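Every protein chain of the complex appears in place save one, which is left out.
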Amino acid sequence: MLFEFLRDHRERIAAKWFDSAVKTYPSDSAGFLAKQKDQFANPVGVTLRTATQRLVGELCGDMNSSVILEAVDDLARIRAVQDYSPSQALALLFDIKRIVRDIASDILSDSKAVDELFEFDSRVDLVILHAFDRFEAKREKMFDIRTREAQRRVQKLTERVVGTDSQDDSV
Amino acid sequence: MSDDMPKPEQLAQISYGPPPKNWMDNPVKFRTGTFNYSANPDSARYVDFPYPRKWMPMEDDWQLPENWQEIILNGLKDRLNKYRTLRVFMDICVRCGACADKCHFFIGSGDPKNMPVLRAELLRSVYRNDFTTAGKILGKIAGARKLTVGVLKEWFFYFFQCTECRRCSVYCPYGIDTAEITMMVRELLNLVGLNIDWITTPVANCFRTGNHLGIQPHGFADSLEFAVDELEELTGVRVEAPINRKGAEILFVAPSADYFATPHYYTLLGYLALFHEIGLDYTWSAYASEGGNFGLFHSAETMKRLNNKIYAEAKRLGVKWILGGECGHMWRVLHQYMDTINGPADFLEVPKSPLTGTVFENTKSTKMVHISEFTADLIKHDKIKLDPSRNDHWRITYHDSCNPARAMGLLEEPRYIINKTCNNFFEMPENTIREQTFCCGSGSGLGTDENLEMRLRGGMPRGNAARYVRDKHGVNICLCMCAIDKATLPAVMDYWAPGVEIGGVHEMVGNALILKGEKERDTDLRGTPLVGKEGTGDV
Partner (left out) sequence: MRAVFSLAVVIILVLIAQVGAGSAGMRYLLGVIIPYIAMAVFLIGMVYRVIKWARSPVPFRIPVTCGQEKSLPWIKSSKLDNPHTTLGVIGRMALEILCFRSLFRNTKTELRKGPTLTYGSSKYLWLGALVFHWSFLIIFIRHFKYFTEPIPSFVLLAQNLDGFFQVGLPIVYITDILILVALTYLLFRRLLDAKLRYISLAGDYIPLFLIGGIAVTGVLMRYFTKTDIVAVKQLAIGLVTFSPVGADVLGQISSIFFIHIFLVSVLFIYFPFSKLVHLGGVFLSPTRNLANNNRMERHVNPWDYPVKVHTYEEWEDEFRDVMKAAGLPLDKE
């Protein structure tokens, strides 16, 4: 019954979640992130919005893993290059628990709903675990990019001096 | 550990709640990954930059000269009297906010001081304090503040976080050009020895050897030789790459990355093949072996010192005119500054294509032609044979590099060439191309690895648009005409739009160009198999 309730209020939940995610940016930017809806002029805001919407859909739906992975990947990609520690970067995902408790407070007196809440929480946990993986992968990706960029910068020089064979072909 | 760990909500609120009421009271934090390291004192000394010393931005003490405030304020006064741009831009901003969300760094970072208007206010506030009546009397109410070490650090952080791309200036009702303001502040910072290494060392190298990497003349010759060999392997045709040849008709100048970095290198192969095929009477120069000019990112004087080599060499070699390769900021200098700083080029002739007879009237004073103008003219007159199907393994989009777009307006020539040499061309969304193009996030000397995080933030809008065409049209390569783009967009794409490679316009020309006496071409200039030549097409 909780899931049914959540599905009915999916849009409101997603909107609240997006709001709380945007609040992790300085307040003067938050307005811009929330209002500018052009995906090319405002990739951060639009990504946050789409990712939270899709995650809500799956959390109270059938937990399609490819959708979830894609959404947390998009989120992680953006948060990993901004001024956040890993915990700060992903804290916004925990907010969904609070948001759901607020919205569903009236029906949470029902024990069946509480059981479903436990189920919901473990779904969120799963999403967060994935997000940690993705976040870490993005940071590693950056190290990889650094190395490859350094190689490319002088690639032909190195090939000429050291010989082509010793270079891995990063093309 | 768990004791220190704040709860998620708390954490979000504590660290990222509303900033202090006034932006002036919000000091800058130097977090690794977001800023550039300071200049190597040896490089700075080599080119006579003031106060060379060992210091680092994240250290508290920047070892400033005792009278640093006086030096900077005098420097500002001097520049206010020398540049109308600076004087007018300091006075007329109405803070309408049209520029605010146009900066790629603001879009990617959300840091309000990356709004162009606020970036300029960092300087304007000091200007008001020391150079305007209202500021002197009313102080903070009039938006004035004193020049302190904190302000200086803020300048260093944010003006080495502007890529001088001029996108904001397009939208400004008064044409206020943040690039110009950034240039001024960087000059001021230089006066007290605050330079970054990724600019200073290339400048020193270029001054000494002729190119940013410090490749000496024989190394340069070897590089071209190597490219000639490789081109022969790929096409079966042996081309010439003459160096310092007196009496050639044309001097060709390209950014140095073209002959030692990838993917620039494939564009070099494209030039070599093209020049051979049309039998161009031209020469490279080992002395002027760098078209790029990191002096532009340092000061007008340094720009002039480095750019000097090009005309000097054209004169020494006795060429008739100069042809320039694919590069962004190189063309900012060549188009908007060279004639003024090192002209007049009265010893050269008005450029005329030896093949088509076209006189490049638009270059009659500077006497330097952009290669895409030259090639577009060749193709228009059917002077070269092209097989666009040799680029069929590429699904292409085109990134307008900032300077050709917003300092020249070189928009149609590259598109014409791409359309004639390739079959699958898809534009990125309209507000991300042409004069509205997004910077790679690494221009103006910021394309190094220590600030990769910041660069990736800045590259996000571009990457995001590329990702859109990748998903919609299966785009797998983004072409551009800029050495910095070619060096840094691969990182941006790798992160934001994996699967999109970076290439040059003349790389596509080289692929499509049918050379007389060529062998059966199985691969493109990268060695990638052509469609139909290797089982299934690997699109």
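Order as written gives the chain letters A and B; numbering starts at 1 within each chain.
In the analysis below, contacts are C-beta pairs under 8 Å (C-beta built on N, C-alpha and C of every residue); 3 or more make two chains touch, one makes a residue touch a chain.
Worth saying up front: this structure is predicted, and the values here are computed from it rather than measured.
Visitor: Check each of B:A405, B:C422 or B:M454 against the chain that is not shown and name the one that touches it.
Guide: Spelled out, the listed residue whose C-beta touches the missing chain is B:A405.
Visitor: Using the touch definition up top, pick the residue from B:L73, B:L147 or B:A286 that touches the left-out chain.
Guide: That would be B:A286, which touches the missing chain.
Visitor: For the chain that's not shown, point to the residue among B:R53, B:R95 or B:K352 touching it.
Guide: Touches the omitted chain: B:R95.
Visitor: Which one, B:V149, B:V237 or B:A312, makes contact with the chain that was left out?
Guide: B:A312
Visitor: Which one, B:Q69, B:T163 or B:N244, makes contact with the chain that was left out?
Guide: Touches the omitted chain: B:N244.
Visitor: Residues of chain B in contact with the chain that isn't shown?
Guide: Contacting residues on chain B, toward the hidden partner: 21, 23, 48, 80-89, 91-98, 100-101, 112, 115, 117-118, 121, 132-134, 141-143, 166, 169-177, 180, 207-210, 216-218, 221-222, 243-246, 286-287, 300-301, 304-305, 308-309, 312-313, 316, 335-337, 339-341, 343-344, 358, 360-368, 373, 376-377, 380, 405-413, 416, 429-431, 434-436.
The criterion applied here is as follows: only the chains that are shown with their structure count from here on.
Visitor: Using the average of all C-alpha atoms in each chain as its centre, how far is it in Å between chain A and chain B?
Guide: Result: the chain centres lie 32 Å from each other.
Visitor: Which residues of chain A touch chain B once you look at their complex with the stated criterion?
Guide: Residues in contact with chain B: 20, 23-29, 32-33, 36, 38-44, 77-78, 81-83, 87-88, 91-92, 94-95, 98, 138, 141-142, 145-146, 148-150, 152-157, 159-160, 170-171.
Visitor: Give every residue of chain B touching chain A within the complex, in rising order.
Guide: Interface residues on chain B, with respect to chain A: 5, 8-9, 11-13, 15-19, 31, 34, 100-101, 106-112, 213, 215, 219, 222-223, 226-227, 257, 259-263, 265, 429, 431-432, 449, 452-453, 456-457, 460-461, 464-465, 468, 487-488, 490-491, 494-496, 501, 526-528.
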